[in-house]
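First the structure, which I've put down as structure tokens, then a few questions once you've had a look.
Just one protein chain is left out here, and the rest sit where they should.
Moving on to subunit A:
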């Protein structure tokens, strides 16, 4: 198969593939953070509802979606492994215990809704309800901590930056979750759901400011690394998006609010990517160009991704349009 081997001669169409994959990784991470984020957020809001019907409504709202949403994490992990194997290995083994915390939270989180519906007795449901909340809050917090450590180039599992980013990401999931629940459940959940979202978006902005301040102190070139257009633009945009989110949620324009939450998520992820670049692992100083796999597998993966990503988008369009609109009274998990 000489044609396939010839793919190793140079980058496909002369494209800057290492940078494209670096960007693609953050798109995948952002997509995971937004999609699984709104069902994590729904899990956090679940804690504030004590009426059984309301709790069932939350589970029914995320039922068809959460599994597909979570696969974005697997896709992100696989893509990181495939494109920057040494970074994958260093990053995951360096944050050994944190990674296992994330996995534990995801296990709890994944099982809980399925188990909750298996038996309709109060003790069983109370227990799985708690697991659902714990997993939904812990998973984004620990993932945020992981991302914070990654960005700050820290070798330790728990750092101040990590904790602050963890809080920011958790609040961001509540922001998305509130908009999603308002959109999907109509008036079947109390008005307070919108208030949680609005409170969370305020807290989120504070946490982002705290993160930037910590980074300014910690990064080698200090504030200069942050006072660049590609960083300033998404940060300013975040403030505007947050304001738009609040207005939209108050007016009941829930789809707009959910869109603003998506915008906030991608803005956060793009700030992380821009601050990190050209490094892909600030702790070791490995740059995107150094850590990328060799040309042949990179080209093959790029072809694979170019074919599969539109297909995946189609799957999600099918899924979300099959279950579009507010859920009705008869729907169960």
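Of note:
What we mean here is this: a contact is a pair of C-beta atoms (placed from the backbone, for glycine too) under 8 Å apart; a residue touches a chain by one contact, two chains touch by 3 or more; residues count from 1.
To be clear about the criterion, contacts and distances are computed from a predicted model.
Taking the options "Tetrahydromethanopterin S-methyltransferase subunit E", "succinate dehydrogenase", "OB-fold domain-containing protein" or "Cytochrome d ubiquinol oxidase subunit I" in turn, only "Cytochrome d ubiquinol oxidase subunit I" matches the UniProt protein name of the chain that is not displayed.
Contact with the undisplayed chain is limited, among A:88, A:196 or A:245, to A:88.
In the full complex, subunit A makes contact with the omitted chain through residues 1, 4-5, 8, 63-65, 67-68, 70-71, 73-75, 77-79, 81-83, 85-86, 88-94, 96-97, 99-100, 102-104, 106-107, 110-111, 114-115, 117-121, 293-294, 296-297, 300-301, 304-305, 308-309, 312, 315-316, 318-319, 322-323, 330-333.
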